[in-house]
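Below is one structure, written out as structure tokens, with a few remarks after it.
The complex is shown incomplete by one protein chain, all other protein chains being positioned as in the whole.
For chain A:
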Amino acid sequence: MLSKKIGAIGALLVSATMLAGCAGGGSNGDDGDGTGTVKMVAWPGPEGDAMKKVVDAYNAGQGKEDDITVDLVLLSRQDTFSKETALMSSKSSEVDIYWTASYNVGQFSPSLEPLDDIDTSNYFPVATEGLTYNDKLYALPLDVSNHFLLYRQDLIDGLLNDPAAVEEYKAISADVLGEEREPADPQEWDLDDFKAMSAYFSTSTNPDSPTQYGTILQAKNLLYNTMIWNDVLWGYGGNWAEDGTATLDSEEGKKAVQLYADIYTNKWTSPDSAQAEFPETQAALQSGNVAFAMQWSAAFAALNDPEQSPDVAGKIAIAPVPGGQTHVHALSVSLNKYSKNKAAAKTLLSYLATTDAMTAYAEAGGIPAMPDVLSANESLNPAFGKVSESISDYGYSEPVFPKTFQAYSAIAEALSGAWVGQTPVDEAVKNANESLQELLD
């Protein structure tokens, strides 16, 4: 009886192992005949919604001439990259065009087809640079994202025009920075101004402050929050690495973490900002509880929309990130190396690289990565001009290497405790540096 049981279990495991051995595989895809259905993935939200309108227009017009129909699939915003990761790991041909981004294109590159034969002259150079790995372009920029300082113009004007408030600010800045400072226009802030202003507009330091907190930090353990913190690091003159050696434990790296920790522990940002990201920052600005914040470019239009932000619409102004450096990344579209219909997919991608397609994308609510399209469509979104100017003048992209995506996550994991004063700064930057070095090696 026992031997029968053992035999049955053995047969089960052998069968399972054989089944496992049969799985996977997959060829290197097929060009196809250049027509038919192209399946494309996007994530829901403003970018996916805008893309859907572009795709609908293509299917109704140019697509008929090309004999191509685009099937756009919107996945969950949170899980799009996870699902694509699973598809890539199985070398699936289910999707022809993947939804990618500057921060994961290096990681995804083994499953993507280079796009070097598509004209990219209309894009911001920094956007295509961020999608180039080992001298090969693996994605076309679609929607460009960067950061700004979004601030309450009325509150800053109130400070600048009130001599008593100016004196109070000077006293607070002397206390916070060790040197007295005049209040400056946000267009000219450096990171010390940002720190002193955070203190001035917080009731913990200035009981007469019109807002409870000066700012809100996006300090959740999230890779996107690393991108915002990077602005501080770059603003102090730091970088992730030099010549392949991680430099997060530099003086600039420590200063950048210490700035966050000082703001958090002095209650110049809400204690809840330990778990804050884009929506929490938006809520803090909309509620009028903070005076300014470093925030994503996509936030500006909603904050000045009276329907979405009745308390602050018309009072929010936009300025460069203090320190004068902004991370730039592009959401992008890439060709699946294992697609069975590559030729048709390339035809669609070539169409998306035209100014006509990206103008339609801008009209549908997106922020295309083409300076000429942004300049020509400022009437659609008042931030377009600023986006174009800031990306051209002081945008940077982090180093692209196979594990860039992991690096963002690893840095957030190592530093987010220190951002909120939970972990000593030196220990956190040491751990972050070690993690980054492992990923660079």
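One rule holds in what follows: a residue touches a chain if its C-beta (ideal position, glycine included) is under 8 Å from a C-beta of that chain, and two chains touch if they have at least 3 such contacts; residues count from 1.
Here is the rule we use: contacts and distances are computed from a predicted model.
**Student:** Could you check which of "Carbohydrate ABC transporter membrane protein 1, CUT1 family", "Cytochrome bc1 complex Rieske iron-sulfur subunit", "Sigma factor AlgU negative regulatory protein" or "Pimeloyl-ACP methyl ester carboxylesterase" matches the UniProt name for the chain that's left out?
**Tutor:** Going by UniProt, the chain not displayed is called "Carbohydrate ABC transporter membrane protein 1, CUT1 family".
**Student:** Thinking of the whole complex, not just what is shown, which of A:61, A:244 or A:271 touches the missing chain?
**Tutor:** The single option touching the absent chain is A:271.
**Student:** Write down which of A:88, A:360 or A:391 is the residue touching the left-out chain.
**Tutor:** That would be A:88, which touches the missing chain.
**Student:** If the hidden chain were put back, which of A:330, A:391, A:414 or A:436 would touch it?
**Tutor:** For the chain that is not drawn, the touching residue is A:414.
**Student:** Could you please point out the chain A residues that touch the chain left off the display?
**Tutor:** 12-13, 15-17, 19-20, 23-24, 81-82, 85, 88-89, 91, 107-108, 110-111, 219-223, 270-272, 274-276, 280, 283-284, 286-287, 289, 402-403, 405-406, 409, 412-414, 416-420, 422-423, 428
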